[in-house]
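Below is the structure I would like to discuss, written out as structure tokens.
Removed from the display is one protein chain of the complex; every other protein chain stays in position.
Each chain carries a letter (A and B) given by its place in the written order, and its residues are counted from 1.
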Amino acid sequence: MATQHTKEVEQQISKGNARKYFFEKLSSKIFLACALLSVISLLLIVGFVFYKGANPFVTGDYSFLSFIFGSEWVPSEDKFGIFPMIVASIYATMGALVIGVPVGLFTAIFLAEIAPKRVAKIVSPAIQLLAGIPSVLYGVFGLAIIVPFLQDNLGLARGQSLIAVILVLAIMMLPTIVTIAETAIRAVPKSYREGSLALGVSEIGTIFKVVVPAAKSGIMAAIVLGLGRALGETMAVILVAGNSLIIPTSLTDSIRPLTTNIALEMGYAAGTHLEMLFATGIVLFSFILILNFVLARLTAKGGH
Amino acid sequence: MVMMVTEVAAVNKQQVSTASAQSKILVDDLNLFYGEKQALFNVSLDIKEKEVTALIGPSGCGKSTFLRTLNRMNDLIDGVRVSGNITIDGEDIYASNDVIKLRTKVGMVFQKSNLFPMSIYDNVAYGPRMQGIKNRKVLDALVEESLRGAAIWDEVKDRLKTSALGLSGGQQQRICIARTIAMKPDVILMDEPTSALDPISTLKVEELITQMKKDYTIVIVTHNMQQAARISDKTAFFLNGEVVEYDDTNVIFSTPKDQRTEDYVTGRFG
């Protein structure tokens, strides 16, 4: 009986494995092709956006410098200057950062280090959930509550303004910053804390002198990701920005950041106007690439 | 201590003499590199059929690396290069790229049980199924036969469909052996198979190995010198990637020719 089964196994094995090796080879080629698809997608995206966006400057007689530094955007008169939008994007993002980062970071530290376990157990997942809700909803809330509030209390003609954008973006980036920074802080080994506490340093002192510096790379990643989210946000911003084409000089000015310019005009733009929207995309893209580069450097330093 | 080991080896010798002395695996001038770093130096061994050959030596000496050249598991690591010759039954195992065939012929049992998260039955039937055997009756018989061969049938026959991961460490390791036997290999490689087991489970596995010798050629890496002395016919002592000495087990443990072997087996280092 034993020999019969031995035979069975041997027969199967001796059939040869040529077919198996063929599928082995074929499958690894298919897997490689799938992996290459992300490279191809990136190249296509960069290629198409840059090709379309660079066209006016390469074949037309538009100057890239006056595109970047021009302050007038009147497509019907062939004037394409996006300086006000660049300024608006930078102001809005930086402003959101100034408010969102400290609040988000302190919240993360609170949840990871000093919150009672029961509180953290409920609040952390809730905030994680909020990182997933569509950003448009933050815009809806901004338009319904923040804009009228500003209008009434600051005596503005329209509440849609730089400060409204900053507030909406700051709120929107909070869950992202809190969630990622909290993970980074929790990943700091217990021994660090114990070492510091054993030296007689207070709990708060330990948190700020030992734990937070140890989690630095993760915290920086959280900030950069939050920043990227704010810089790239479009639809929520349209609702509260006011979309005026001026260089903002005060927090109460109505603004039009780069992203909203694209979304607002893509619907009807054609010809050079359309290409200039792609050029706007290139500028936005460049900001993001710089951010990604910074992020890559930061995570590389973190040694993960 | 030395006395005890020697005695055990002497007892073992009587069993040895009956074993056949046909060569099964011939290793000739084997060198192995991890990238730039050389891990094995001019290893030559003549491993006999249906004997237990033990590989001993301090950790990092290359014994496990050597074991893994015999079923080409080292192929899985990037940047490993091998020179020299290994033949099994006269066939150069590095000449053909049919590692599937090689690994069905040369089974392996690992340091820790690495059963899959499946039922006991599915674990044992895994290899044959992957070879295309689908007939339920054949599989049933194979599973029973293999579990009997691994001396664990009576312990698990009523729970074949339950998770293999619910068994004790020793039982899991014997299922691993059953899984290997199910492929009907000629050679079974064992990489410190009892290092994670308690003494009683270890004894059971050792007993099993001694029984299995009549059907299989077994090469076992072990840290435990008493174990090598108890169960093996031949012993190779590895040091820094070289084979210092290779001889009958009782010779290695009683009258080694090399001073380093003697130092190691008497526990002066390692």
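Points worth noting:
Everything that follows uses one rule, which is that a residue touches a chain if its C-beta (ideal position, glycine included) is under 8 Å from a C-beta of that chain, and two chains touch if they have at least 3 such contacts.
Everything below uses one rule, namely that contacts and distances are computed from a predicted model.
The listed options are "Phosphate transport system permease protein PstA", "Heme exporter protein B", "Cysteine desulfurase" or "Dihydroorotate dehydrogenase", and the UniProt record of the chain not shown names that protein "Phosphate transport system permease protein PstA". Contact residues of chain A toward the unshown chain are 13, 20-21, 23-24, 27-28, 30-32, 34-39, 41-45, 48-49, 52, 102-107, 109-111, 113-115, 123, 125-130, 132-141, 143-145, 171, 174-175, 178, 202-205, 208, 228, 231-235, 238-239, 259, 262-263, 266, 277-278, 281, 284-285, 288-289, 291-292, 295-296.
If you put the missing chain back, the residues of chain B touching it would be 71, 73, 76, 78, 100-105, 107-108, 110, 112, 114-119, 126-127, 130-131, 163, 165-166, 176, 179-180, 183.
As a convention for this text, only the chains that are shown with their structure count from here on.
Note: centroid distance chain A to chain B, computed from Cα atoms, is 53 Å.
Only residues 97-98, 100-101, 104, 128, 131-133, 138, 141-142, 145, 182-184 of chain B touch chain A when the two sit together in their complex. Per the touch definition, chain A reaches chain B in the complex via residues 1-2, 5-6, 8-10, 12-13, 15, 17, 20-21.
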